[in-house]
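Every protein chain except one is present and positioned as in the full complex.
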Amino acid sequence: MNPKRFRRNWLSAGVGVIAIAAAAVVGSASFSSSASAEEMMVERAKILKDIGVYGLFTTFKVRPSYYMLDAAERAMAADEVDALVMAHKDKVLVDAYLTRGFESESDFMLRLNAYEPLNSQAFLTEFAATRLGRNSDVTFSVFGVTKPLNHTTKEKSPDLLKALQETAYSAPDPKYAFMIPIAKDAEWWNMSEADKLKRMEEHTLPTLPFLVNVKRKLYHSTGIDDTDFITYFETADLVAFNDLNIALFSVPEMLNNTRYGRPTVMGAIMSVKDVVMALSK
Amino acid sequence: MNPKRFRRNWLSAGVGVIAIAAAAVVGSASFSSSASAEEMMVERAKILKDIGVYGLFTTFKVRPSYYMLDAAERAMAADEVDALVMAHKDKVLVDAYLTRGFESESDFMLRLNAYEPLNSQAFLTEFAATRLGRNSDVTFSVFGVTKPLNHTTKEKSPDLLKALQETAYSAPDPKYAFMIPIAKDAEWWNMSEADKLKRMEEHTLPTLPFLVNVKRKLYHSTGIDDTDFITYFETADLVAFNDLNIALFSVPEMLNNTRYGRPTVMGAIMSVKDVVMALSK
Amino acid sequence: MNPKRFRRNWLSAGVGVIAIAAAAVVGSASFSSSASAEEMMVERAKILKDIGVYGLFTTFKVRPSYYMLDAAERAMAADEVDALVMAHKDKVLVDAYLTRGFESESDFMLRLNAYEPLNSQAFLTEFAATRLGRNSDVTFSVFGVTKPLNHTTKEKSPDLLKALQETAYSAPDPKYAFMIPIAKDAEWWNMSEADKLKRMEEHTLPTLPFLVNVKRKLYHSTGIDDTDFITYFETADLVAFNDLNIALFSVPEMLNNTRYGRPTVMGAIMSVKDVVMALSK
Amino acid sequence: MNPKRFRRNWLSAGVGVIAIAAAAVVGSASFSSSASAEEMMVERAKILKDIGVYGLFTTFKVRPSYYMLDAAERAMAADEVDALVMAHKDKVLVDAYLTRGFESESDFMLRLNAYEPLNSQAFLTEFAATRLGRNSDVTFSVFGVTKPLNHTTKEKSPDLLKALQETAYSAPDPKYAFMIPIAKDAEWWNMSEADKLKRMEEHTLPTLPFLVNVKRKLYHSTGIDDTDFITYFETADLVAFNDLNIALFSVPEMLNNTRYGRPTVMGAIMSVKDVVMALSK
Partner (left out) sequence: MNPKRFRRNWLSAGVGVIAIAAAAVVGSASFSSSASAEEMMVERAKILKDIGVYGLFTTFKVRPSYYMLDAAERAMAADEVDALVMAHKDKVLVDAYLTRGFESESDFMLRLNAYEPLNSQAFLTEFAATRLGRNSDVTFSVFGVTKPLNHTTKEKSPDLLKALQETAYSAPDPKYAFMIPIAKDAEWWNMSEADKLKRMEEHTLPTLPFLVNVKRKLYHSTGIDDTDFITYFETADLVAFNDLNIALFSVPEMLNNTRYGRPTVMGAIMSVKDVVMALSK
């Protein structure tokens, strides 16, 4: 990734990039590295704020064969996966979620953040060779990249940006995560920037009250996968999250969404080790 | 779940929440607990009336491998599942339905009601380790939360509310349950509250005659799953239930439904033990 | 099922119920029993004419495991299924169709008619424990109920009703059966009764010439399954059946159909025993 | 099939039957038999020209289990299938196509032409019991019947008919076959015959130049399967075939197509024996 070319693109206003400013931003975006993507060290706090970060969400369903391994084998699975995460920790940040019980199509989800997608692929290729990986099917995979805010900027919408920045998440630690892909129709993409800005302001305003209860993060996917955006949320308050979504459904911008979910993946936020242990009983 | 924040949201009229007042409400909603969700004890009569209750519907298909266990093993399955339900009874209310014969995608359905979804997940994770769970696939899962009535309230529609409250289920004990997910289009969500109220009144009126024959319960799912509502019905009279649905299809509100069913899951209402025994022959 | 409530509903004209009067009705509907549904004895000639009868269509695909049983085992399968049908014959009428060769998703179809769906479920639960059932997957299932004619009645459309009643099936014995689910859009259900009657008359008129070649039977499914109607046909003349369908496609009523088929299941009409034997080679 | 009733229907202009006159007709339709369908002997040249012929296209995917048979077993498979084709040759004409490599959902396709569908079913039921059949899954099946030309007739469109009849296939022997199902929307079926004729003339004219390179055959499926037409093509020139399809997409008639393909099955034209041998390595 070439930072020079990168900057040039952001300045060309003709390219329509939207940001769903729905809730407390997990971290404000910043992009200051001059190192090549391959060399950049992954640090949790930083990579979750950076732009130019590749997010890969993968859901897995454990096959019945896993439970034909004897219990001692399964007991080793958690340490095996944990060691793999450690071995890749400078290249990929791995988060895990237990989806068993909430989802029919998966038992767990991994979120990988990396500066270089080949690094995420390397991790998943090795994960496929672990006890758990050998006995799981990948059931969904979606890929996106973080980018700077496009509509709600200092120039275009200064008051709204300020409101967004001044509201911090202040609820108990999130227990649940949601991964929701979104796609927009061709009418949306053909709108003028002014119309899109208006829609995004209408979209953002009613979501401000939820910033204290819901964290969110946005990845852009147009063309690099079969959706336009991946929205990721964390919350401890599912009623607030339901209300937030109702607010998002009740503005004109929703008229141009051709996809919202499908799947909506809900998972319990847990350590990688705890997820594997929960599945290994 | 924070009751304070909860109340605030209900008072903000801008958030569109609908209630499908189609038939005799299983219980009027009430929310008075100040205990944290994790600590609240589950009591059948109360949890089925409370708001802020999380409903999780899961359908299962038994794999052929189950019938390769010897009959003695299968004979133990019912007690094993029953014991699990008992062990979790303070945290989760579990209802079971035999869908074999009525559905191609499932053999049984579980409905879990809990104040805290992690508790439902804990039950299902342990269920997956039982003889039956090990040999079944989850084929559908949908998740929602109970909320107070939004449109047919004392302020907005007092006469209709009174009519709803005065009609009680008076038919023989229900034999059949139906789980029907519903989703609405973006036009619906962008309607004014007055328009939505009018549609809901048109929707509710023709359903009043069916209140004596059909019970129903509503869960809200927007954003927390890939549908807007889960409607749950119990009846002993399937022709009345068919007529009720025809009435619901024949009002303008139906024009804004993008999903009604898919799946419509029909099950025989039975004890957990009887369901497992029926599948273990 | 309570006959009193039943009659009341039929008299309330507001409930839209349609009848697809496409061809020679297998039998005119009549409802005169005062016995409870559970107690009513099944007689072929009568149950195929009665209203308030529950029809359950289920398709099955034989798994490869069936052919790993030795031939002697398979040779016993037909008698085993036949005995089961006999054991339930007072409660359920079972018809069988060989779909292998005509369908990719199934090898055979069962049609169950019963006054009480729990009886159909009981049969299918026991069928699942037979040699064939153990080695087959249910691939489609759809459920409906017979009701009296709604539009083409003596009051509303006397001439058409007379024409329908005067035309009898006079072709050779049917060799083929078709099961075709149909669903209508919300515009249809919101039409006035007069408009629906007009559409149904336009629909019925061009089908009269086919009454001599095609038998049909209609089940109503709105809300009790994911379709509005199940149409069932028998014929010995597939070109006539194709022409009949073209006639049905070429009237305005078709503009409001959102589903016609999906699946269209075609089967050879055979005895239960012959179907099982054909699959057991 | 009763020839008398058959003729009557063709004369009734109200029944909309279309013919896709896209390329050199494999043979002009004729119907002169008075024998019953069951008794009629199948002759390749004749049955491919007759009307009232039932076409059944079935695709198969070989299961991994086939390759666990030892090579000697597999080596016998081709002769076994070939013998079966021979045994049924008076009742069913069987053509085979190798789709492996071109299709993800299948490895081979069979086309069966018969005067009586029960004969095709009998063949496929016995095929299912062969070494290859036992180890293959049917992945798609579609069924139709040949009928006389409806729009481009001597009365309605004499010049176009003449042009069609005067252009003969003159390219090298076809190497590839395509099976493409087509369905039309309700607006199409509700058009006047004059409008449909106009559309079909617009459709046919730009296809005349391709008659020398592409052969085609049409089966009618409305109501007897989940599509309206099955178009079958043979060609040695895939660029011409692509151009022909672009021409068919670029006329108004295409606006009323709701399905074109799904699947488009492409196969190499080979003898039954060669197909089985190619899959048995």
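For reference, chains read A, B, C and D in written order, and residue numbers begin at 1 within each chain.
Simple rule for what comes next: a residue touches a chain if its C-beta (ideal position, glycine included) is under 8 Å from a C-beta of that chain, and two chains touch if they have at least 3 such contacts.
Please read all numbers here as calculations on a predicted model, not as lab measurements.
The chain not displayed here makes contact, within the full complex, with A, D. One of A:157, A:221, A:250 or A:280 touches the chain omitted from the figure, and that residue is A:221.
Within the set D:100, D:134 or D:156, the residue that contacts the chain not displayed is D:100.
Panel shows chain A; residues 1-2, 5-6, 9, 12, 14-17, 52, 54, 56, 58-59, 63, 65, 117-118, 120-126, 128-129, 134-135, 138-141, 143, 145, 147, 186-187, 189-190, 220-226 of it touch the chain omitted from the view.
Against the chain not displayed here, chain D makes contact via residues 64, 67, 98, 100-104, 171, 175-176, 178, 180, 206, 209, 213, 237-252, 254-255, 257, 261-264, 266, 268, 278-279, 281.
Basically, only the chains that are shown with their structure count from here on.
Its C-alpha atoms superposed on chain B, chain A is turned by 70 degrees; the angle is given in steps of 5.
For chain D, the set of residues that touch two or more other chains is empty. Taken pair by pair, the chains that touch are A-B, B-C, C-D.
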